[in-house]
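Here's the structure we're looking at; comments come further down.
Shown here: the complex without one of its protein chains, the others still in place.
Order as written gives the chain letters A and B; numbering starts at 1 within each chain.
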Amino acid sequence: MRVTKSLALASAGLLLATSLAMAQSTEIRVGAPLEPPALDPTAGAAEAIDVVVYQNVFEGLTRIDQNGAVQSGLASEWTISEDGLTYDFKLHDGVTFHDGTSFDAEDVKFTFDRILAENSVNAQKALYEAIESVTVVDPLTVEIKLSRPDGLFLFNIGRGDAVIVAPESAENNATQPIGTGPFAFVQWDRGSRVILEQYGPYWGEKPALTKATYVFISDMATMTNALLAGDVDGTYNFSAEALPVFENNPQFKVLVGTTEGETILSTNNAKEPFNKLEVRQAMAHAINRQEIIDGATYGYGVPIGSHFAPHNPYYIDLTNTYPFDLDKAKELLAQAGYPDGFSATLKLPPVNYATVSGQIIASDFAKIGIKLELINMEWAQWLEDVFANKDFDLTIISHVEPFDIGIYANPDYYFGYNNPEFQALNETLNATTDEAKRKELAQEMQTIIAKDAVNGYLFELAQTGVWNAKLDGMWQNAPVEGVVLRDVHWVE
Amino acid sequence: MTLYILRRLAGFLVTLLIAAAVIFLLLDLLPGDPARFILGINATPESVAALRLQMGLDDPAILRFGNWLLGMFRGDFGMSQTQKLPVADLIAARMAVTLPLTLFAMVVSIVIGLPLGILAAMHRGKPLDTILMVIAQAGVAVPNFWFGMLLTLLFAVILRWLPTGGFTPWHENPIAAFRGLLLPGLALALPQAAILARVMRTALVDVSTQDFIRTARAKGMTFGQAMWRHGVRNAFLPVLTILGLQFAFLIAGTIIVENVFFLPGLGRLIATAVTERDLVLVRSATIILVLAVSATMLIVDIAYGFVDPRLRERGA
Partner (left out) sequence: MRTAWMRHPGLMLGLAASFAFALLGLLSLVWTPYPIGDISIARRFAVPSPDHWLGTDQLGRDMLSLIMSGTLTSFTVGATAIIIGAGIGVPLGLAAAIYGGPVEWLVLRFSDLAFAFPSIIIAILIATLMGPGAANAVIAIGIFNIPVFAQVARGGALTISTLDYVAAARLAGLSRPAIALRHLLPNIASLIIVQATIQLSVGILAEAGFSYIGLGTQPPETSLGLMLRDAQNLFLIHPWLSIAPGLAIAVIVIALNIAGDGLRDILDPRLRRQEVGRVAG
């Protein structure tokens, strides 16, 4: 009996699927290369978490739009005190969580207290440590006091790490995420897919899509096949090398946008011989940026000369600080006391841009006598060796945090750069709210680290999405991690 | 016979125990902090410490080993550290893919491999034999992931008969679920079918030259009758060994094919769990695989004991 029933259901399902394909579809299947380990964006750093839930299932007080600007989220409006220390947020009325409980100021307080708690497991706790107190003024008003002004505060509370969660459900968000967003979590077939469905009582404007399925396909060749066969409707970041398959195909559109990922040849500034400025300058002269961009990103990367995103209004072009010049590089090496070069290791995380850039850099460095041993490692080990224990000479990594030049002010950070002048500038920048002033400071900081050749600055990663040509409303850029489905819809 | 089975069973348990110790030790040596992996590069040291405490990573190793063994005896395989779900549930869900896939691949390889092997043996030394064995050589030589890619291109991208991969749960749509297993099953089965055909052929050729076949023929049976009555049973032994090994290999060795077809199988579960340093999940899933493989070999051995009593004497 049960078998017959499920067979009947199955054939009904098939019929339904075909009839839907005929009519205007309101469903989407998104191919994602990585499966999230869990679905709670406030308790893990994995990009894959935000890809599924950010702004779809969970929302924050503010939200980031696809150009990186701060928009209102669960807070409809806010006021900031003169000294920049007190924020008063007015919350939207009539907002409910997907389990039916209502959203109010208590949930906001709970969320931030949870981030800042002693036993917090938030991956970005440091971003919120300026928060001194969160006070519930009334059910729809929250006051947040900071201990120091923070120019990025409104941006940071719009990130996936600070989405509002409810005390009733927060504990289970890893497996059963409950948020306030336009899509509610339905089902997670591990190893395979996550299904979201439109949340009927959503407080804001309803999205066009009624159902979204994230399909996890780690093998890029398989992803190509799945796109071609129509088994997925698109993917937000496809590997650049295979883009030509879709570029001239009218059934697909390729969206090329920006990310916040500065890809750099991170250098252990605290270690011989990299503590010598001339050595770092020599390496900078030996980096053939265009060759690396062509080889590792098939021309989609954007050259950078410092640790700053080219699409940011504060950006200045410093790519010519140390142009590619092997003779000059050799000269500098000799000045530094290494006329015959030296040997060093280059530890590479398991991402394609790093393995390919590493091979190209090793090939060029060999020409000035720097013999690099390439060591490929797994993420977990890279994090421990390079990042936590600073046991490395060189590595290649993309720093995907927006506006993260401040990491150079931390002498304990893994590249071991200690420049009091830069640190002072960073202090001033953090306390400055005047736009023109901030820009001037940020540019001075960019210039300092470029001239010091702290790291080898390679390129800004591009976001290269491939979508069905009939889909519209996808984010072209990736100012924060996430695949926001709010505006995605099918067109004829 | 009972004694033989008992001794073999004791060996099986000892194997498992040693395996558990080896797995635990190996995993404990792995570099990389699971908590740091979850929280990424911007986490504060306090957050990492808090998570380590929550995951029970700071307990002494011997305590964790003991707890793990005790838990397994009670049927409790622990909680996955990253997915926050019982490991037993996660494994069961993956088994719903891996087991049918393995069985399907075995059936296909038997259905293709055995008849071709018999055919080749019956035409020993003739052109058909040569042709079949050349095909078998090629079947063994082509990497299965490569073959899988070609199958996808043909049947999913060009012809669009079957999905490129993925898996629909059985309870949702059994037809779709089966369709999802067709291509990966074929990719897995063909190299195994080639091996099986070779084994079958060799075994039959060996048997056909033996005295009892000649005797049977002398008694007036045709060669086919003689082979059917007396040969197949004897030729079955080597085939049985290979089948047992194939089952063992397929159930664990499908990671590559699972990757190509993005199937949520057991192999991929373990591979991901290692990357994410979900040690509880890795060790429990691995020991279950070892258990499955050892149990298969145990069954094959016992079956052998029934078929050929001489084998009971040595080394049991």
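Miscellaneous remarks
One rule holds for everything that comes next: a contact is a pair of C-beta atoms (placed from the backbone, for glycine too) under 8 Å apart; a residue touches a chain by one contact, two chains touch by 3 or more.
This is a predicted model, so every value here is computed, not measured.
Interface note: of B:39, B:132 or B:297, the residue touching the hidden chain in the full complex is B:297. Across the entire complex, the residue among B:1, B:26, B:63 or B:92 in touch with the chain not shown is B:26.
Across A:106, A:291 or A:472, the single residue that touches the chain missing here is A:291. Interface note: of B:132, B:248 or B:280, the residue touching the hidden chain in the full complex is B:248. Within the whole complex, the absent chain has one touching residue among B:195, B:213 or B:263, and that is B:195.
Summarising the interface, subunit A meets the missing chain with residues 219-221, 224, 239, 241-242, 244-245, 291, 294-295, 350, 355-356, 358-360, 362-363, 366, 374-378, 380-381. Touching the omitted chain from subunit B are residues 11-12, 14-15, 18-19, 22, 26-27, 29-32, 137-138, 140-146, 149, 153, 191-192, 195, 198-199, 202-203, 206, 238, 241-242, 245-246, 248-249, 252-253, 255-256, 259, 267, 270-271, 274, 286, 289-290, 293-294, 297, 314-316.
The criterion applied here is as follows: only the chains that are shown with their structure count from here on.
By the touch rule above, subunit B contacts subunit A in their complex via residues 30-34, 36-44, 46-47, 50-51, 53-54, 82-85, 90, 93-94, 97, 149, 152-153, 156-157, 160, 163-167, 169, 171-176, 259-265, 268-269, 272, 275-278. Of all residues in subunit A, only 6-7, 9-11, 13-14, 35, 37-38, 43-46, 118-127, 174-175, 189-193, 215-219, 221-222, 225-226, 228-231, 378-381, 383-385, 387-388, 401 touch subunit B in the complex they form.
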